[in-house]
Structure formats: C-alpha cells, structure tokens
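Here the complex is missing one protein chain, while the rest keep their positions.
For reference, chains read A and B in written order, and residue numbers begin at 1 within each chain.
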Amino acid sequence: QSLAEQQAGKKGVGVDVELTSAIHIDNDTFVQRNFTPQEIAYCSSRPDPTASFTGRWSAKEAVFKAISSFGDIPSQGAAAPLIDIEITADQSTGAPQVQLSGNAKQLAQQAGINNINVSISHSGAYSVAVALAQ
Amino acid sequence: QSLAEQQAGKKGVGVDVELTSAIHIDNDTFVQRNFTPQEIAYCSSRPDPTASFTGRWSAKEAVFKAISSFGDIPSQGAAAPLIDIEITADQSTGAPQVQLSGNAKQLAQQAGINNINVSISHSGAYSVAVALAQ
Partner (left out) sequence: QSLAEQQAGKKGVGVDVELTSAIHIDNDTFVQRNFTPQEIAYCSSRPDPTASFTGRWSAKEAVFKAISSFGDIPSQGAAAPLIDIEITADQSTGAPQVQLSGNAKQLAQQAGINNINVSISHSGAYSVAVALAQ
C-alpha cells in the first residue's frame, strides 16, 4: 500500500452538540451573518424553526471541524465564516447536503477533500451533528 | 487514483440522539414492529431496559441515515422498516453489531455497502449513536 493509497482513503471527522435554546433566531444580524437566504427560507418554513436553525448551526460546526481534522488546517476560530458552509435539504429525502463556497471551499480544495457528508439529529433540548470529510 | 478507487473508500455517516423517555417500551405493538425477538430478549435482560431499547433505536436510526448518506438512496421516511436493521451484541465484548435483512439489506447491497459499524452511548437523559456505512 503506497502513501498515495493511504492518503486516498483518509477521512476527517467532526461532531457538534448544541442546546436548542442557545441559538437566538430573532437576532437578524446573527442569522444573516451565518445562514444563507436559502437556509433562512428553509428553516423558517419548518414546524420548529428554532430547532431547524440550531440543527443547521450544528451541521456547519461539525463540517468545519471535519475539514480541519482532515487536513490539519489551522482553524480561524470564531471568525470562521459559517455562511460559507451551506446545508441544503435533498429535494426528495430532506437529507442534509453540504455546499461549500468562499473560504471554506478553498480550504477543502487545498486539503484534497472530494466530498463531505453530514447527519443531523434532534431530541429534547439538543441538536447533534456529525460530519465526515473525504 | 481512478474513480473506482475513490468510490471504494467512500463512506456514509449517520447520527441519532434520543431522549430516553421518548421510547415507550410498554407499548407491545410498537416494540414488536421495530425490534427483533433477539433484540427484545437482550434489552429486556439489561439493568435498564428502557435505556437499552432507546440505545438500539438510536443505532437503527443512525444506520438507516448512514445507508442513505452512502448511496443517496431515497429515504422511505417513517415507513422505513427499522426491524430490518438488527443490532446484536458481540458475545465477548457486548459491542453493537449490525445485521441487515429485507429491504435494508437490499438497499445496502444496491449501494455497494460491504460493512456497517455502529457505536452507542448513554448518559443522563439521552442516548446517542453514530454509524458508518463502508
């Protein structure tokens, strides 16, 4: 097994848990800085918008950690533009999909990431997301 | 690296969190529709049956999401037969193992999944499970 083959299968992993009540979705400045118009429209249309926004926030954080974990890329801390990690919903299944742009896209490309999968779950007072960069 | 090699290493990921109190294990119809006789015997024999049933429920949901995430297979939503995703306990370690049958097995085979790993954890009021389809 060559080094190239080892690297080819390398993955990065990220997890994030959030107390649903921690995300204040009535703070327009916060929402518009972190969520795309498509995300805002989707989450606002859901039965429980606060849970939806929190789930997507968890997913963005998990994806960012997975990218960092994959390539040992220096984190940019609180300044990381989470709006560059967009979580869309598959049209037939509703399953979360990851679309990168801007700085997040550039970091992923530099690291050699081809694909990022993410899964989100809610129960009680919490949202949890796990992402896999591959 | 050929496309076949890239696909060979592809994984799907799924996470599920459940409030332990959300699963009503005294509802026989619910239990028998979602758990196999072996799962029912195992969970009923544990010190905290409700936590065991909830952990296995989380694991089934995480495995289903991991299968969907691997192959972009259309979800069947609430109608997905979770009884087709059986979580057994390794005889020496007690670690959870995944056995697919019926529709779940067919979906996994169509997607080219060779193996599914799952891990379960409990603390306080919650169970969390993460699955990896590979």
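Convention: a contact is a pair of C-beta atoms (placed from the backbone, for glycine too) under 8 Å apart; a residue touches a chain by one contact, two chains touch by 3 or more.
Bear in mind that the values here come from a model prediction, so they are computed numbers and not experimental data.
Asker: For subunit A, which residues touch the unseen chain?
Answerer: These residues of subunit A touch the chain that is not shown: 1, 5-6, 9-19, 22, 61-62, 65-66, 68-69, 72, 74-75, 125-126, 128, 130, 132.
Asker: Please identify, in ascending order, the residues of subunit B that touch the omitted chain?
Answerer: These residues touch the chain not displayed: 4-5, 8-9, 11, 15, 90, 92-95, 114-115, 117-124, 126-132, 134.
Just so it is clear, only the chains that are shown with their structure count from here on.
Asker: Would you mind pulling out the distance in Å between where the CA atoms of subunit A average out and where those of subunit B do?
Answerer: 23
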